[in-house]
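If you scroll down you'll find the structure; I have some questions about it.
Moving on to subunit A:
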Amino acid sequence: MISLGSYLAISFALFICGVAVMIARKNIIAILLGIELILNSAALNFVAYTKFVNNNIDGHIMSLFIIVIAACEAAVGLGIVIRFFQLRESVHVDDAAQLQN
Partner candidate 1 sequence: MSTYNLDVYMPIVILIILALAIGLGSLLIGKLLRPSNPNKLKESAYECGEEPVGTAWANFNVRFYVIALIFIIFDVESALMFPVAAVFKQFNQVGAGGTLLVSVLLFISILLAGLVYCWKKGDLDWVKSFNTSTKLKDK
Partner candidate 2 sequence: MNSTVASYFAQSKEFQAVVVFFTDLFGFDATSFVSFLLFGAVATIIVGAMATIGGLGTYAERKISADLQMRHGPNRVGPYGLLQFLADGVKMIMKEDITPKAADSFIFLIAPLLCLVGVFATLAVIPYSSGFILSDLNVGIFYLVGMASLVGVGIFLGGYASNSKWAMLGGMRGASQIISYEIPVTLSILAIVLLAGGMSMGTLISSQGGMPHEWNLFHNPFAFIGFFVYFIAALAETNRAPFDLPEAESELVSGYHTEYTGMRFAFFALAEYIEVFVVCAVAVALFLGGYKVPFELGSGQIFIDKIGMDAMIAKNIGNFLEIGSFMTKTLALYYVVIWVRWSLPRLRVDQLMTLCWKYLTPIALFNLVGIAVWMWLFDGASLFTLIFHSTGSAGGH
């Protein structure tokens, strides 16, 4: 039951959900949710491969750094979203159409 194939299937499903959430939603924060899902599926793949194939802990180090970078990315991304909301009064993706203020 617990094998590389099943882990790949789960992270594949997570990846597909992440992509679908990013496309289906028009709210910027909801898109950031999708990004978190995709980062999780990538980290899960690393750990699965390091467990079933080469059996050392390099995969753990890689997904540890993925978690670190995902946290930083969420922090900065949400900071931008809040600043964008203060300027445009809405977090709708279509409002982010112009480059200037």
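The candidates were selected such that all candidates are chains of the complex that A comes from, given by their letters.
Keep in mind that, in the parts below, a residue touches a chain if its C-beta (ideal position, glycine included) is under 8 Å from a C-beta of that chain, and two chains touch if they have at least 3 such contacts; residues count from 1.
Being a predicted model, the structure only gives us computed values, none of them experimental.
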Of the candidates 1 or 2, report the single one touching subunit A in this complex. 1
Could you list, by residue number, the parts of subunit A that touch candidate 1 in their complex? 1-2, 64, 67-68, 71-72, 74-75, 78-79, 82, 85-86
